[in-house]
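In this view, the complex is presented without one of its protein chains, the others remaining in place.
After this line comes chain A, so read on.
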Amino acid sequence: MQAAERPSSPADTALKRVPLHDLHVARGGKIVPFAGYEMPVQYAAGVLKEHLHTRASAGLFDVSHMGQITLTAKSGKVEDAARALERLVPQDILAVPRGRQRYAQFTNEAGGILDDLMVANFGDHLFLVVNAACKTEDEAHLRQHLSDVCIIEPLPDRALIALQGPKAVEVLSKHAPTVAAMRFMDAGAHKVQISGRAIDCFVSRSGYTGEDGFEISVPASDVERLATTLLADPAVLPIGLGARDSLRLEAGLCLYGHDIDTTTTPVEGALEWSVQKSRRNGGARMGGFPGADIILKEFETGASRRRVGLRTEGRAPVREHASLYASETSADKIGTVTSGGFGPTLNAPVAMGYLPTPLSTEGTIVFADVRGQRLALRVSAMPFVPNGYKR
């Protein structure tokens, strides 16, 4: 038996450790290299049970490898930081009210996506969460383009954990009653009480599983106490990267470097919803971000290809990089699967990938090459599993 797909070799480079490393090991986490870090891919329960537990109860994820950056305008006005960030993203950042968060993308001159990120308005500054693999480049990108107006400050001394699932609010509000009133994408400072002491956290009601839940930015020195307290709750299990991936895939959410990258535009990535009217043609602050000409034209004419959800009839998973064809016999490759695997909640394979726009409508049948056989896939609406956000 030989694994057809392996994580990158641990010998690649010197891997960094997250503040919860010892806790992961003590809890039986299977550690793998991920984006330059040693991260738990699963715990003793295994990916299937971890996934189903998160959907039914609550799962605790360590996402401390991700980048946390504050953006503060030298003028002291958060509007100036928002206006400055709009030079780099096609989103309306100025309209994000204090205490709210918005999904955004850094774009390049070709209209491609350099990274996707979360942007929260904390009243006097913006708080950004970016992908681990991109965080160094993101910080340099921000410094290069925004240093005239903003102070860019990475927060390496803060850990980031996500509590996800229908019971997340019940669990977290025992220690932080103020989080119960938050709605999806609310974000701000909250005090979390752990053994009689208040820990200053930045909490957002968001995550990347499709479930209700929270992302909690916490001083690295306090994260173990917080994680241990949350894990002591019978509703909570520790969850690894394996289930994080299957949960976000069922939720139809993009994984940077797979479903979106420097060669895909927001329109190709089916992320039009994330670009507000004010930044599109005719809007109050149209354009002005890298690749705007290309991206805004695609809003008018459509892109030539599009990210779609894909479902099979059978049980064989169709994995990333599988080639897509219009028919069982056609030799012309028309697209590629960018994420694929088994969806434990659906108890069926799920995938997403890119297809020519005329073939991207729901119900269209295409074929994937899987070990030399053509498997039929149906273009399907996403999310594959309905989300549980508290709007």
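Heads up, the rule we're going with is that contacts are C-beta pairs under 8 Å (C-beta built on N, C-alpha and C of every residue); 3 or more make two chains touch, one makes a residue touch a chain; residues count from 1.
Following the convention adopted for this analysis, contacts and distances are computed from a predicted model.
Per UniProt, the protein behind the absent chain is "Glycine cleavage system H protein"; the candidates were "Acyl-CoA dehydrogenase", "histidine kinase", "Glycine cleavage system H protein" or "Sulfur relay protein DsrC". Across the entire complex, the residue among A:E211, A:D245 or A:E268 in touch with the chain not shown is A:D245.
Although one chain is not drawn, the whole complex shows that of A:P90, A:G111 or A:P317 it is A:P317 that touches it. Among A:F61, A:Y256 or A:F342, only A:F342 touches the chain left out of the display. Where chain A meets the missing chain, the touching residues are 1-6, 41-42, 46-49, 51, 242-243, 245-246, 315-317, 319, 341-342, 344, 349, 371.
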